[in-house]
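Missing here: one protein chain of the complex. Every other protein chain is in place.
Read from first to last, the chains carry the letters A, B and C; within each, the first residue is number 1.
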């Protein structure tokens, strides 16, 4: 029977449900290029560190910047609320698990100190690397000038879901068109997951779009609010919007897949889904250089009324350089991410990120089996 | 090969298999409205408490009513079979697990005392809130006049599957047309899950329809009898019937998704699937104010010949107000349900329930993974 | 890209992946009929016991027959190889698990004693119930006359896969046309799973077809040999063949779904998929009256070169009558199977098995969740 008025649901896919198909041409990995640009800023690798306090400290930003990546400093977190952020982080990681969320709620209720914004930006600039900072839409108008004045190079405007058309009663709301004109730096905005919203965001003049809302099934946004799109589908849709926008305007606005990637394989799939770069949280929280010392927590973990996520022990896996470039003796896909990406590109015959975005993919659900040893059944 | 005479099966979906897609417009949560009406009765929130004895006591009904919701008192349970229901409940929760089902079978075989029907209704009315009561079709003709006379405001007629056309040998059967005319109160009927049956039920004159038969894979009706439709598909279909009925008659009959929701995310998905409100059992059984004191059991748990479900320890999570409105430090989606719904509506650009029903959804199976910490990978 | 020469795979479904949709009409369960016929033999319930030695002893056959069902005695098992089958079974169930398969291989290598065939048939007939016996195709010509002479009423010819066209070098092969003419009793044949093979089998003159090869993912035939079709799809296909055969010839040949059902819900789904009856193994092995005393093993468990399956402790759940008709305090769908079927039929508005075969079904994968208590969320 045909049912009228029936809403249709499209099938969406996450990283665990797809795989990349090798090409009919292969290239040597050492001939591949994996660079990435935001506006006039170029980076050797397409790896960004999330604006999480346990990841992107000024020190970590300098470290990652020197290695070819880009860390985004959260200007509304511990680094701008406290003079001594290390002590506060120490306090967080020493709390019993059951007290972690209330403690985070308390710590993040302390006010932002405007003077610390400039100081943190300068800390990064002093190290000679590009400085990217992150603000929520509500605070962008007020705080972005301070950051820009101090020398910030790239401005990220981030909330769970950001659209070009936000309706608000209490405040005037952020006009992205205005911000993009006023700020003398590339503006990257997010997060978003749909074709339509991405097109509209690109039309405001932004130089980059972050892709990802509630990726992964256990993501708290999806658990608590039901909202979310699996990352492969979100990236495919936003990449389609980028192509359409380029087709219409001749302007290429890169998209950055943000969230849900655990391994080199996931990163390769994000690129093959159309991403120009990826933003990683836990991966970098596991670096020896990360300020969280083996712990991580999200920026929604301390929401005063509806926290989503909590403090988690992610462990420390090795120095940042090994995570990015190897060599490694780890076989779980968490180290030598650049090597993994280049190897995958080689198998797909892709000389650069743009070509890797064209790789064929298949839907291939990861059915876990108990006996794990037959992973060796293939020769390579 | 084309096989003739072959029955075709449509794919259906449950809460764990879908997710809501954010919109191209967003609104501030504090601008959203989440009110709900049955007939002339309006409620501040679209949350109803199931007519379970461990949930909807007269006291609990008063409490929830004052907070903007509606609890439905079962007129064929402990409250109308026993003068001292608290003592009976105490007896149930103290029994060893293995004796729980036989004990429930015994307790519920005691006769209904007509005089208690009026008393319980009056207990609720005395608190100044709307009084909703529930009867099975077989007892509706006989017992509904007593309840109505005592002041009941809304009558629920409920069985596992209720249709406008029930065929029975031993009794005349309930004519819903007649009941809707005779009862001077809105009649809500259920449960149902299909487009066709919902249309027929609406044509009898009811003012609300309960949606849900055997939701969830481990639901006993589905286990024991094979019957059931996952809640997202059931809600989508019944919502389509509501639209069609409205299109034909101009009368809007709300549908209430009943069963299978565990978190704020599930509730948001039910609304996005087309529900006007949701009926919750376990969620409210976990309130400090619930009469079950951390236990719950279904109305089929004591069927004398074919029980489905048993007494379960659901625990106590917090005061009702926190469950409904927060604030909370829980991050599992079981508290601040109204906040979660408003937040989701904001991300979908929905000012009210009717707009939230239009939100886009995707099929996005929840693939659980062992390492759970990467839920933080995204920033918010 | 369009790939030429590409084999296409049809999606198939098992019991855990589907659910029955309630109808727009409901009937009282006490008005439903669940009888079943093979040729001129009628049975009060559509439940057959598998021809497994741990299930269908002569005594059990008498017991089930008196209760309205039909057990099929295996004429090539312990009952016709040993004078004292109880002692042999005792021996089997006392063996350590690791020795079970070699022991079964040894026990079943003992020759069949022709004289015991007649004795066992007479044991059953003496109890005044219909006597059904089972033979493999290879032994049917030689042994079926002995069984018929002793009074057997229905002949089952069974192997893993039986077709109307079997090609064999060493033997002439069984001609089902001939057998159906020679045997003065209804012949039921199986197993099969496809539309085409079922049509061909029906054309040989058989009076019933058993459906099921390798049902269930962990079935040994599927594990060891890769062969198998999930039971819902197999039943749908064979039921379509039955309809086509009836359409062509006016002769109605019932199909019996054999294997993979654990609960009342599975049985209801088999009927809704088009089965006229179901054949149950483990369910009956769990009866107090079963000869296996809580153990069960398959007829491929003792294959001398390629055993599939082994001896398993299935436990004892209760008396046969309770399993079939209740009442029960068990809530897992393993007791009161007739009650469960009638209840499901009532919810689908089906007065008899033929109408239940028309019930709508949906694909509804059973996603198990950790917390199980929300099975109560619905009211009934």
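Note that in this section a residue touches a chain if its C-beta (ideal position, glycine included) is under 8 Å from a C-beta of that chain, and two chains touch if they have at least 3 such contacts.
The model shown is predicted, which means the values in this text are computed figures rather than measured ones.
Peer 1: Taking the whole complex into account, name the chains on display that the unshown chain touches.
Peer 2: Touch partners of the hidden chain, whole complex considered, are A, C.
Peer 1: Which one, A:273, A:296 or A:310, makes contact with the chain that was left out?
Peer 2: Once the missing chain is taken into account, the touching residue is A:273.
Peer 1: Among C:27, C:52 or C:362, which one touches the chain that has been omitted from the display?
Peer 2: Residue touching the absent chain, from the options given: C:52.
Peer 1: Taking the full complex into account, what residues of subunit A touch the chain not shown?
Peer 2: Output for subunit A: 13, 16, 18-28, 30-31, 195-196, 236-237, 239-240, 243-244, 247, 263-269, 272-274, 326-333, 336, 339-341, 343-344, 347-349, 360-369, 371-380.
Peer 1: Using the document's contact rule, name the residues of subunit C that touch the chain not shown here.
Peer 2: These residues touch the chain not displayed: 1, 3-7, 9-12, 14, 16-17, 50-52, 101-102, 105, 134, 158-170, 191-194, 196-197, 200, 212-230, 233, 258-262, 280-282, 285, 296-301, 304-310, 312-314, 365-366.
Everything below uses one rule, namely that only the chains that are shown with their structure count from here on.
Peer 1: Tell me the shape of the graph of touching chains, choosing from line, ring, star, complete and other.
Peer 2: Shape of the chain contacts: a line, open at both ends.
Peer 1: How many angstrom lie between the centres of subunit A and subunit B, each centre taken as the mean Cα position?
Peer 2: Whole-Å distance between the two chain centres: 39.
Peer 1: For subunit A, give me the residues that contact two or more of the other chains.
Peer 2: Counting only residues that touch two or more other chains, subunit A contributes none.
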